[in-house]
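Shown here: the complex without one of its protein chains, the others still in place.
Chain IDs A and B follow the sequence of writing; residue 1 opens each chain.
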Amino acid sequence: MVRLVSGMTVTERQIALVVLLALSLIGLAMAAGGRGDPMGAQGFVVLVFSVGLAFAVMAGYYAPEPDESRLTRYYDDPTKVGIVLTVIWAVVGMAVGVWVASLLAWPELTFVDQAWASFGRLRPVHTSGVIFGFGGNALIATSFHVLQRTSRARLPDQFTPWFVLIGYNLFCIVAASGYLMGITQSKEYAEPEWYADIWLVIVWVVYFLLYLRTLARRKEPHIYVANWYYMAFILVVAVLHIVNNLAVPVSWGHAKSYSLFSGVQDAMTEWWYGHNAVAFFLTSGFLGMMYYYLPKRAGRPIFSYRLSIISFWGITFFYMWAGSHHLHYTALPQWVQTLGMSFSIMLLVPSWASAGNALATLNGAWHKVRDDAVLRFMMVAAVFYGLSTFEGSFMAIRPVNSLSHYTDWTVGHVHAGALGWVAMITFGSLYALVPWMWKRETMYSPKLIEVHFWLALAGTIVYVFAMWNSGIIQGLMWRTYNDGGTLAYSFLDSVEAMHPYYIARAFGGLLFLSGAVVCASNVWLTIRAAQRERRGETGTDVPIVAGAMQAGE
Amino acid sequence: MPEFFHRKIERNAIGFVLAIVGVASIGGFVEIAPLFTIHQTVEDAPDMRLYTPLELAGRNIYIREGCYACHSQMIRTLRDEVERYGPYSLAVESKYDHPMLWGSKRTGPDLARIGDKYSDAWHVRHMINPRDVVPESIMPRYGWLARNELRVDDLGEHLAAQRDVGVPYTQAMVDNATRDAYGQATPDSDAAAGVSERYGAATQVRAFDGDPSRVTEMDALVAYLQILGRLTEAPYKQQSTAAGE
Partner (left out) sequence: MDVGKQDTVTGRITTGHEWNGIEELETPIPRVVFLFLGAAFVFALICWVLYPTWPLIWTYSKGLLGFDQRATVTRQVEQAAADRSVWTTQVMDKSYTEIEADPALMHLVTETGRTLFIDKCAACHGVNATGGTGFPDLAAKAWLWGGEPETIEETIRIGINSTNADTRTSQMLAFGRDGMLQSGQIADVVAYVRSLSGLAPAEGDAARIEAGKQVFADNCTACHGEDAKGNKDVGAPDLTDANWLYGSDVQAVFTTVYSGRQGHMPNWGAKLPPLDIKILTLYVHSLKKVAP
């Protein structure tokens, strides 16, 4: 802690304290104003969080200032903390995933008759925990790293990156603890209530400005493709978030709000958001990650710059039209559905172009893919990215969607993307990044990376196959007819038929979770080993030389 | 050479940012804005009624407990759905739903037409322990709903907020929200009469949880479930009655 604070100038420490003071006042106001409402409890969460951090800052307040030589180095402390947070959220989010999967297989598993422990409240803890907690932290941490390296510029100051990272995690904690208390807007992937939404806007604007300020200082004339994707991620998520979360709170003292739009307009806005949260959070952001760590690890140039261009603009343009494929055959007017379907089909081309660009980059490095589990993570991620986008475009076709919608097929598709693509590319990148950040040759145990790889791959395959099976069976049972032309199965028949698949899914998830735990231990051991080694050494960072290369990077 | 052009804009961060925002804005604008201007988007249904304060409170509990994670409220225009659940859902049915609860997953059955399908007593028992009445069920228990007293003192503020986003609650409705919530769940009280006066004679005034002496969260949730699909007759009138299974 003290070491982290000592990386900031005294002025920055003062700013940090002022911000934390302001935050704790906000928390206090929420706690006081929200008495009798869950808002009050949220206020306490904010208060404890900011006071706790203020103590940490004060503990390091009198540490010596960093000297000017820091400006010749990259600023990686926030990335390091971001990595640790990513790993923690991964384990927590996936453990909750395994738990809710088990609840669907064995509903009586709920150990207490308490609201917070029920499926409906835990499910968003899982989805937000993995998407925003795990995915979001991974994106922030890697974006800071990639941005500096590809711009050959240090982050503009030492306070803003902390504000972004810590502020973002405050958002995640407020969101997750809120779900347990029953605070939710019910809009999928946008569940947090109005005050958390507003806070995220502030954090996000700062994040965006940080990006621009660093880019403005870049020593590379061209902006690298990874940054195009990170920028699209930051910008478009901001637009989506603001529009979809427009709402009127019941009062300043109520956590509850009513969204501005209703019915069909609300549905379209929600899925314009929801689909593009997938596009710009789970796709664009992670493509940015892939475009840096994959070529870096493979030691190969990007297969085609021109392909990068058309896939980037294709994705950015087409995705935004596709949201209505979540609303096929509903009360949404059919013309919007046709647009959603046709653009989803066209979207496949740029999606495969970027997957192909990644895989073709590995040409000349396939022997490394065979030997290096880290690169293999990234390769498999690109394959699953191709697979889930193909599946997505297929499911976006109206007649196909008439079968898949509302079923576990969607859940299977989600996790092909989430486990196979998002989590795999993240783990691969983390394994590359951690040794660079903590200045070691390799991870503590390359063997454990290998173990993790196979656990992750097996878990993904079990999960996805279980859900494909259950989803298609479910969809077919709902529409199977007797010879006499009447429905052959009741809904309850389909519930019973899902049982074995729900068990299989929970098992697959458990494999995947074990892999994440293995990763967490490996990261932990690596950091500890690095600290031991450093204690023996000089204690300084390796300075950036003119070429801005870091040892082993 | 298009890439020549690209080499230019990728040297200019601000230009790049504007390009992204521009390219990304088109789709959403073309798909969302016309939903407010094209009149056919939402059907006419003059008989469409508002949620009473008790039903609105129940709807908020439905949201709070995450029922939408397992239940849809949107019957699609597909033969099997119409035959299983009833007339397909119209846009007008959710026109006062801020936000909508169409759902995206059917771990449990669709609830768009659940109103009046079962008795209050069944709902109460089902919510307390679904496996008590449906042994095959995988739905969670919601025992606390019957224990928790419903918070009614702030319902006026809820209605006022709803009015701010466009739901036509009258001032009398806002002023009497707390009283109406109590009255709807307490049929023998003086407060009961005002409910049908303000929300229509067809409003269900009952002790939904079976206990007229308390107004619980169960009262609110069951009142909400029993109104689903019954805010307007439009879907039944518009569609030749679901021609049987």
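Convention: contacts are C-beta pairs under 8 Å (C-beta built on N, C-alpha and C of every residue); 3 or more make two chains touch, one makes a residue touch a chain.
None of the values given here were measured: they were computed from a predicted structure.
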Option touching the unshown chain, where A:110, A:177, A:251 or A:304 are the choices: A:304
Out of A:11, A:69, A:114 or A:338, point to the residue that touches the absent chain in the complete complex. A:338
In the full complex, which bits of subunit A touch the chain not displayed? Write them out. 149-150, 152, 220-222, 224-225, 292, 295-296, 300-308, 310, 314, 329, 333-339, 341-343, 345-346, 348-349, 352-353, 356, 360, 363-364, 482-493, 548-549, 553
Can you list where subunit B touches the absent chain? 30-31, 33-34, 37-40, 77-79, 82-84, 86, 88, 109, 116-122, 125-126, 132-136, 239-245
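Operating definition for what follows: only the chains that are shown with their structure count from here on.
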Of all residues in subunit B, which touch subunit A in the complex? 2-3, 6-7, 10-11, 13-14, 16-17, 20-21, 23-28, 30-32, 35-36, 38, 40-42, 60, 63-70, 72, 74, 76-81, 83-84, 88-109, 130-131, 134, 136-144, 151, 154, 157-158, 161-162, 164-167, 245
Footprint of subunit B on subunit A - complex, ascending: 36-37, 103-104, 107-108, 110, 113-115, 118-121, 123-124, 179, 182-188, 212, 215-216, 221-223, 228, 231-232, 235-236, 239, 243, 247-251, 254, 256-270, 272, 276, 305-306, 309, 313, 316-324, 326-333, 336, 339-340, 343, 402, 405-407, 410-411, 478-479, 481, 486-487, 491-492, 495-496
